[in-house]
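One chain of protein is taken out of this complex; the other chains stay put.
All chains are identified by letter, namely A, B and C, in their written order; residue positions are counted from 1 within each chain.
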Amino acid sequence: MKTLLISRIDKPEVLAYAGEVERLLLSYGYHVALEGSTAIAMGREEDGEWLDETDADIVVAIGGDGTVLLAVQKMRRQIPVIGINKGHVGFLAELESGEVPAFFRNLQRRMRLELRMRIALSTDSEHLGEALNEAVIVTARPAKMLRFTIVIDGVEVEEFRADGLIVATPTGSTAYAMSGGGPIVDPKFDGFLLVPLAPYMLSSRPHLIDSSRDLKIRLESAKPAQIVLDGRGSVPIGTNVELTVRRAENPAVFIDAGKNFFLKVREKLHSL
Amino acid sequence: MKTLLISRIDKPEVLAYAGEVERLLLSYGYHVALEGSTAIAMGREEDGEWLDETDADIVVAIGGDGTVLLAVQKMRRQIPVIGINKGHVGFLAELESGEVPAFFRNLQRRMRLELRMRIALSTDSEHLGEALNEAVIVTARPAKMLRFTIVIDGVEVEEFRADGLIVATPTGSTAYAMSGGGPIVDPKFDGFLLVPLAPYMLSSRPHLIDSSRDLKIRLESAKPAQIVLDGRGSVPIGTNVELTVRRAENPAVFIDAGKNFFLKVREKLHSL
Amino acid sequence: MKTLLISRIDKPEVLAYAGEVERLLLSYGYHVALEGSTAIAMGREEDGEWLDETDADIVVAIGGDGTVLLAVQKMRRQIPVIGINKGHVGFLAELESGEVPAFFRNLQRRMRLELRMRIALSTDSEHLGEALNEAVIVTARPAKMLRFTIVIDGVEVEEFRADGLIVATPTGSTAYAMSGGGPIVDPKFDGFLLVPLAPYMLSSRPHLIDSSRDLKIRLESAKPAQIVLDGRGSVPIGTNVELTVRRAENPAVFIDAGKNFFLKVREKLHSL
Partner (left out) sequence: MKTLLISRIDKPEVLAYAGEVERLLLSYGYHVALEGSTAIAMGREEDGEWLDETDADIVVAIGGDGTVLLAVQKMRRQIPVIGINKGHVGFLAELESGEVPAFFRNLQRRMRLELRMRIALSTDSEHLGEALNEAVIVTARPAKMLRFTIVIDGVEVEEFRADGLIVATPTGSTAYAMSGGGPIVDPKFDGFLLVPLAPYMLSSRPHLIDSSRDLKIRLESAKPAQIVLDGRGSVPIGTNVELTVRRAENPAVFIDAGKNFFLKVREKLHSL
């Protein structure tokens, strides 16, 4: 089985740990390649393989939720991924380092995969990208200059002013959407969780919408707005735009480490 | 097509309107029977048929959401139901009186049904009942004497003290669960929405759990607790109990009046 | 200096500890009397003095916040009180047992008092009582059968339906009002904190009203309502009533143990 290792590259101790994982995997008989930037950061550019070209069977993301999100975003086809947590409590990076040896030994016998819905955003003319956790629509400065209209199955069902709007997946319900006051949503659902940021009307509460619905978000903004996908980079979208939100064709594929989602939520909330 | 009429019986003007609906349906060629209590209230006891014995093809509930909830609760088999709203903005009672004639004329040509999940509650030894909107677990007096443990797929995932706990369906997300601060949930989902009432820890936020999960609620209470199903009656459950929450075998069956769920939410919120 | 000891009487280990405190105070030269029920629970009925008749200079309440609240409620004139915490993190019971000896040695040299506003509730015809933390208006069963109208300075400023209404002091902002979603309010303020319980409209948010305002609460209820003062006992108030909320003439008087209020809040929140 061929594995591709991707590591957080701004922390030397995480990079060093990635080297350990590599040696462990080799000792178990895995083939191991390094993701391009990780290879460069380790001074082994020649061993690098990019996520959008690799033929690896699985991807191992070492760092935290951010590293897993990055890996998923960079893949062209969705390869099964497992995250190893080297930071704060992680949701997507499920494995703690102590669990790593047993996990990879067992993996050679049996692998259970879990699919996680992603959302795809587009305008009439352009595909904007996918997100596993959430897309956030904001301006550069908070001040309710954004007016949103939510259109479901062709009907304008809500209109509100807010500092921004989070469009999250159930997977993302434990990330930014939670700070915005959203509920915890079982990732077994396929749906869009809408959470307004500092809405002008308090009645604008979180909505959870089935992924089979036709969902559009109309935006009028006094200043150019932007979309941030999974907390990384930002796509400018101008001042007047209609966004279409869809379930992405290809869900993310996680290797199931057997953790209970709701128990992770509890542990995270208690560790805050 | 045989219809059974059930009306709110504590308002004479609603009863009078029920008589109008009866005449209208007869003029369209429907067979019409009256639900037992409605018949008595109209002084026509001999025309009464009880909801748990009727062979009607459809049930027409006249009044408000409470009348629809009552009708669904009293049916032995779930007969398609349509509600006519004679009170405040209704969610379940979809038809306004002005829409009634056209609706029933068209119904003879084509009927679209919408299934709505219900929840079934039981203890180890006893079936407690079903709810279309929600089951609420409370004591007689608010004072955080209730300690809840949520067990999902055999794992204790949360523990908290609260004045009570709402276990709602997506349909019920716009009812009592909304007052408790829960999100609006698309009724296309099959799931359990847990909303604690005045939780001692604020971190106890709403959870939405897929109906395929094995959900148990353990309760320790200083005083006898009770369960209220769809806001009607109450079942005593003692001071220490483990409740099993399941999707009820038989969903409620609504005759679709073509209203957009989210638009109804908006209208209701604006009419508050 | 004469001290009156009042202890939680339903926990033998707290009663035993109260005996220790008594011996400590005697060894420091304090005069010590026991509150009536405490004396009975200790089998020393003859040493009992009731809170509404005692001439003690200070009251020492041993147990938790509930014991302090009880002591304050039972005093006819407000005697300076200090609470010793033998339970969960306390707000009103400030002293931990390890701090007790140093505190009472120093107290003979210097005592700093802190006044804490209480609220007084009355109807047109009747004085209902005082509360240091909060008065809660509820019915026996949650179901939005209560309709509240808030009248400030003679103007009807809000009207809403809710399961109940908490009228708290700033001191009580960290108690039940916090579970209801209220803000943390500095006890240096003299004001009334209104927090609706599960309001039907979400726009009914917490209000903090200056104690100089003329505040009335009109209540219409389908079933008899009741008022619970500081979580203890309940006063029936019928189905239609206008309550007047005032600052009580006599504030509670606490002996200042030098704890920072906001730090206690933090510790309490983290210990949950």
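Note that in this section a contact is a pair of C-beta atoms (placed from the backbone, for glycine too) under 8 Å apart; a residue touches a chain by one contact, two chains touch by 3 or more.
Please read all numbers here as calculations on a predicted model, not as lab measurements.
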item	value
Residue touching the undisplayed chain, where the options are C:Leu208, C:Val235 or C:Ala257	C:Leu208
Options B:Arg205, B:Arg247 or B:Arg266, residue touching the unrepresented chain	B:Arg205
Residue of C:Asp47, C:Glu96, C:Glu114 or C:Glu158 touching the missing chain in the full complex	C:Glu158
Chain A residues that touch the omitted chain in the full complex	136, 138, 140-144, 162-164, 176, 178-181, 197-203, 228, 231, 234, 272
Hidden partner interface residues of chain C, rising order	150, 152-153, 155-158, 178, 182-186, 188-189, 191, 193, 203, 205-210, 212-213, 260, 262-263, 265-266, 269, 272
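Everything that follows uses one rule, which is that only the chains that are shown with their structure count from here on.
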item	value
Fitting chain B to chain C on CA atoms, where both chains share a sequence, rotation angle to nearest 5 degrees	180
Top-ranked pair of chains - ranking by C-beta pairs in contact	A-B
Euclidean distance of C-alpha centroids - chain B vs chain C, Å	40
Where chain B touches two or more other chains at once, by residue number	178, 203, 272
